[in-house]
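Apart from one protein chain that is not included, each protein chain of the complex appears where it belongs.
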Amino acid sequence: MTAPLPRLPHALRLAALPLPLRPLSLLLGALTRRMAQAHPEMTRRMGDHADRHFLIDPVDLPWLLLLHPQGQTMTAHRRSRPPACDARIAGPLSAFLAMMHGAEDGDALFFSRDLAVEGDTAAVLALRNAIDDAELDLAGELAALSGPLAGPLRQALLRAERASGLTLHRQDDFA
Amino acid sequence: MMELVCPAGTPAALRAAVEAGAHAVYCGFADETNARNFPGLNFTPEDMAEGVRFAHARGAKVLVAINTFPRAGAEPLWHRALAHAEAAGVDAVILADLGLLAHAAEHHPGLRRHLSVQAAAANPDAINLYASAFGVRRVVLPRVLTVEEIAAINREIDVETEVFVFGGLCVMAEGRCSLSSYATGKSPNMNGVCSPASHVAYAEEGNDLAARLGGFTIHRTARTAPAPYPTLCKGCFTSGPQTGHIFEDPVSLDATHLIPRLAGAGVRALKIEGRQRSRAYVAQVVRAFRAAVEAQAAGRPLPESQLARLAEGQKATTGAYAKTWR
Partner (left out) sequence: MMDLTVGPNFFFWDATRVRAFYHDLAETPVARVVLGELVCSKRLPFWQDEIGPAIDRLGAAGKEVALTSLALITLRRERRQTADLFETGLPVEVNDLSALAHLPAGQPFWVGPLVNVYNEGTLRWLIRRGARRVCLPPELTLESVAVLARLGREEGVPIEVWGHGRLPLAISARCYHARLHDRAKDSCQFVCGEDPDGRDVATLDHQRFLAVNGVQTLSQSTASMALQIDALREAGVAALRLSPQSRDFAEICRAYAAGLAGQQSGADLAARLRPLVPDGILSDGFLTGPAGAAWSGDATPARVQ
């Protein structure tokens, strides 16, 4: 836990650039719907805060993501045209993924400034706590989403994880 | 072996704590009846019953904190929490309010009662009063005492004592502080929150990040420096010619190396703060402390603490346990 959080390598970052927003939004939307439906307690746990709009700003990616838990939507936006939001969370993609997968503690990431929060802090706290309880597994969700491609995609993610240092699956051993 | 009492803000954290070696887990219902009433945290009565089944199947206990002070005219909410806890089969409830203790002793006599740190029972007279009046079996000592004072207290009382060893640190006598509600209207005693996130605003101003609570500036940090959460008593203020952390530095408690002395002082249980922290945090801290209490019980040297990075502000103190803190 003492190693610095990885930043997305430049090659990967550039590779992400030309990805058009619309297909990306579709994929994110499908993923968010799937996760919300598989983990209904996540939205319940957030209470009224589920109706907030969260701007997720992975600073090493070219886009911003707008999450609306109540509506089960997530859309991608250009940095040049940021959408309106109730709260903004900024940090390297690896910090988001590590927090999501229980590899890092959200509070520790905030204290160390790996993640920065603006706007409705209480809503961010609710989102963080609800995600932590849901024990999400991005790799599993992606694999489940893609049906017949599950096996190959999982392999690709594991390779990406090793290459990039990102946490793409749930950490069952926290040590 | 000393009992390790570990925090669980969510069912996932409860499972993580039990699997990491917690002897007991403490948690609360998702409302203002417990002192960590934070957005997205805590248990429904169904979550609680499920958590108790999970913990009991693995030999761990579940303690339920109902440790705010019931609002006048709304006591039934707190009374229902007691009934839900008993129905879920929990091992004890952790209470602070006189009226709620009296209600529990009368209506739930079989439900073991612990005295919350929020009751601030800081001397043997107070502890013996709670023991004789309400049948309290264990007291969580306020974080205002030195190890020597804890030993002296244990010589004068018959109930078990539990002390905090890791995590957030109150500098004020717990349960007797309304700093938070002075700035925000929400307090630990009434609402189960201190310096609530709903009243926190961060603003980037020049090269600074200002953190405000209810409109009051709690600290300013350089944009790139670590930024502690704006907890009121850990803020940076000005008094006369001095500017600094007038009440407490943004540190957290780590009393790992005091475990042998706390055992010698007659302490029965060690408590880890942090129901608002993630399951990742809980698992790491619990695992480290389980190793420490096992080493202590076996008379082996304690393992080096690896927990610094998880600490608030990433600095640790032994707090009031050392007299110089005062």
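The chains carry the letters A and B, assigned in the order they are written, with residues numbered from 1 in each.
Operating definition for what follows: a contact is a pair of C-beta atoms (placed from the backbone, for glycine too) under 8 Å apart; a residue touches a chain by one contact, two chains touch by 3 or more.
Keep in mind that what you see is a predicted model, and the values were worked out from it rather than measured.
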Displayed chains contacted by the hidden chain, counting the whole assembly
B
From B:220, B:234, B:271 or B:287, the answer for touching the chain not displayed is B:220
Of the residues listed, B:83, B:129 or B:302, which one is in contact with the missing chain?
B:129
Had the left-out chain been drawn, it would touch chain B at residues 69-75, 96-100, 102-103, 121-123, 125-126, 128-129, 144-145, 149, 171-173, 175-179, 181-185, 187, 189-190, 210, 214-220, 233, 235-240, 242-243, 246-248, 320, 323-326
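Criterion: only the chains that are shown with their structure count from here on.
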Which integer distance in Å separates the CA centroid of chain A from that of chain B?
30
Would you pull the chain A residues touching chain B in the complex into a rising list?
1-2, 45-47, 49, 99, 102-108, 110-113, 116-118, 120-130, 132-135, 171, 174-175
Could you list, by residue number, the parts of chain B that touch chain A in their complex?
9-13, 16, 20, 38-41, 196-198, 200-202, 209, 224-229, 276-281, 283-284, 287, 306, 309-310, 312-314
